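Every protein chain of the complex appears in place save one, which is left out.
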Amino acid sequence: MKKKLLSVVLAGLMAMSLAACGAQGNAGSEGSASSASELPTAPTEDGSLKGTLKVGLIGPLTGAAALYGNAVDNGAKIAVEEINAEDSAFQIDYKAQDDEHDAEKSVNAYNQLKDWGVQVIVGTVTTTPCIAVSAEANSDRIFMLTPSASAADVTANKDQTYQLCFSDPNQGSASAQYISENGLATKVAIIYKNDDAYSTGIYQTFKTKAAELGLEVVSETTFMDGSDNDFTVQLTDAKDKGADLVFLPMYYTPASLILSQADAMGYAPTFFGVDGMDGILGIEGFDTSLAEDVILLTPFAADATDDLTVNFVTKFEAAYGETPIQFAADGYDCPKAIHAALKYYAANNGGLDVDKLSASDLCQILISVLSDPAFSVDGVTGEKMQWSSNGEVNKAPKGMVIKNGVYVGL
Amino acid sequence: MLNYLISGISLGSVYAIIALGYTMVYGIAKMLNFAHGDIIMVGGYAAFCASSYLGWPVPLCVLFSMMVCTILGIVIEKLAYKPLRNATSLAVLITAIGVSYFLQNIALLIWTSNPKAFPNMADFVPPIKLGDITIPSVTVITVAASVIIMIALTLFTGMTKMGKAMRAVSEDKGAAQLMGINVNATISTTFAIGSGLAAIAGVLLCSAYPTLMPTTGSMPGIKAFTAAVLGGIGSIPGAMLGGILLGVLEKFAQAYISTQLSDAIVFAALIVVLLVKPTGLLGKKITEKV
Partner (left out) sequence: MGKKINFLGKTNKNSLMGLINFGIIIVFFAIITILKGAGGLTNALEGQLIPICAYIIMALSLNLVVGISGELSLGHAGFMSVGAFTGVIVAGAMKYNGVNANLPRLIVAIVVGAILAAIAGILIGIPVLRLRGDYLAIVTLAFGEIIKNVLNCLYVGVDAAGLHFSVTDEAHMDMAAGGTTLVRGPMGAVGISKASSFTAGIVLILLVLFVIQNLVNSRTGRAIMAIRDNRIAAEASGINVTKYKMIAFVTSAAIAGAAGALYALNYSTIVPKKFDFNTSILVLVFVVLGGIGNMTGSIIAAAVLTILPELFRQFQDYRMLVYAIVLILVMIATNSEKIRALWKRFTGLFSSKKGGSVNE
């Protein structure tokens, strides 16, 4: 706990000093007498938000992780359409670039967007590329809001990178906490993907937290690309060691195989997933009865009945003919959050004309708004989302259980 | 122990059936067809579409998938490989990789990146129960299918005229041509057969591990290639043996050593085998001439 506190304080201090540096640099170049804490402004006559904002998305649109990149892209497109339809004075010019889930390609995509004149980046979708790109964007002072790159390293030491999803450490410890508080299990097995940053990240914090809470982890097994189709060994190990709950910190594609193989083995523990598990019910042709009673912590449920979700899901289904997964929802929330932040700033500073602002000005503005405790956004992945100054989002994960092929809130 | 063996055989029989296609094409056309895994993926999608969208019965789905893959194999061979008949084997290898990228990306455009859950097409056979251990129906079918295919291929290459022509082409293209064998037609036929086998492999792979994505074929393809080399590439029984061994080895390594290092262990075992028997378990010893 002490360590965490220390790191938060340090990150805060660092963010402050970096912001101060950035501001001083600006002041020098503009030659104005603005102090370090003053933010760039571009008031408009009627106090509204106007101009055209160039938003770029980076994510895997091809390759093995294309599923996640395309989902985010599709979700973001719907949000951009809605924002553009809302007010003709403020428009978003949106462009998505492919990174094939590779750090090198991702930096290339980022540079392409820079040539295009990008002002704000939504992305990147996956963790490793995001760490590489956020370092570049940090030195270029371009604001990033990642929909789904969840590792702590994504935001560490980078004041301009914010996450819309839970961070891995939060998810790992929240899961352990949830299992322990609700008395779901005494003996836990974990199967995680050993060559994946997301999966390993959640596993590590889960394990630490589980040890703290006295949950007994009896079996820890892994898989990786290339041996991700047969889980007999992992499941047998869990079964033999008497695990009554299997924790699956992974995406839904391998999880669907684990569920069907466990069923074939006649092994029926409680399966507990994380946000990557969302989407399992949407796999075309998947027998949803296999996922009966699976519990997952996710910020988004496609069959929720609140207006925001219904509106989003309806539009998404009409446009793409499929149910949105959590990645699509994250993608939808990102442009919305940026839009909301700019509107918030415009309202408090006599309007904002984004055409008059450089990417680094916008970066400064967005950092100030998102880290402002008075600012919050309602999105499909959470109500009243707020951010801490280290870039982590503050929202409550919802515990969901799958009953008769649909999510039911716990 | 026994259930690890069975899951190893399940996995291995899938590798075996893919490796049979690899080895067939390699043995005769002397090329590493790295696009084989992607033809398997196309086969899986073809069967999936026939079953889920058209509602066809299983045998028809399999036939449809075989037809699609055979035609695809012939077209690929005609357009991409045939112009390179006399080029170095490396040039053909790179072209095959180009074809593999092509198939993956076209599948991405047609079927999108969302995974499809493949229906189990092998459940017309009941699973076998031995005490408290169950052998899933798809394993039964895969093992049976790979044995049948292995025997059929051995008989085909050994007995029929076309088979003899294939063996002749494999030994010496030039001499075969002089003996009046149509080398081009023989190689095209080999591809057609290899691709048809890929369709069966695709259906069985996806029945056993029911997620279908544009990249479904690539990793099993590489593993199966390894299996084919382990057994002695070019040897039909070798592919079968190599596949089963690789699957069992992988499962045992996971169960008794480490799930993290299982791939490393499998590949290390391959290296050891090749050091002892440099042409694989059942590979022919090549005599060198000056």
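Order of writing sets the labels: A and B. Residues in every chain begin at 1.
In the analysis below, a residue touches a chain if its C-beta (ideal position, glycine included) is under 8 Å from a C-beta of that chain, and two chains touch if they have at least 3 such contacts.
This structure is a prediction, so every number in the text was calculated from the model and none was measured.
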Chains in view touching the one left out: A, B
Candidates B:Glu77, B:Glu250 or B:Asp263 - the one touching the absent chain: B:Asp263
Hidden partner chain, touching residue among A:Glu38, A:Glu104 or A:Asp240: A:Glu104
Hidden-chain contact residue, picked from the options A:Ala42, A:Ala151 or A:Val274: A:Ala151
Residues from chain A at the interface with the omitted partner, ascending: 61-63, 97-98, 100, 102-105, 107-112, 114-115, 127-128, 131-132, 135-136, 151, 153, 156-157, 194-197, 200-201, 204, 224-225
Touching residues on chain B - with respect to the absent chain: 26, 32, 80, 83-84, 86-88, 90-91, 93-95, 97-99, 101-102, 104-106, 109, 222, 225-226, 229, 233, 260-261, 263-264, 267-268, 270-271, 274-275, 278-280, 288, 290
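The rule we apply is simple: only the chains that are shown with their structure count from here on.
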Complex interface listing, chain B residues touching chain A: 3-4, 7, 10-11, 48, 52, 105, 108, 112-119, 134, 136, 208-211, 213-215, 219-220, 222-223, 250-251, 254-255, 259-260, 262-263
Touch list for chain A against partner chain B, complex: 62-64, 66-67, 69-70, 194, 221-230, 232-234, 236-237, 253, 256-257, 260, 264-266, 282-287, 322
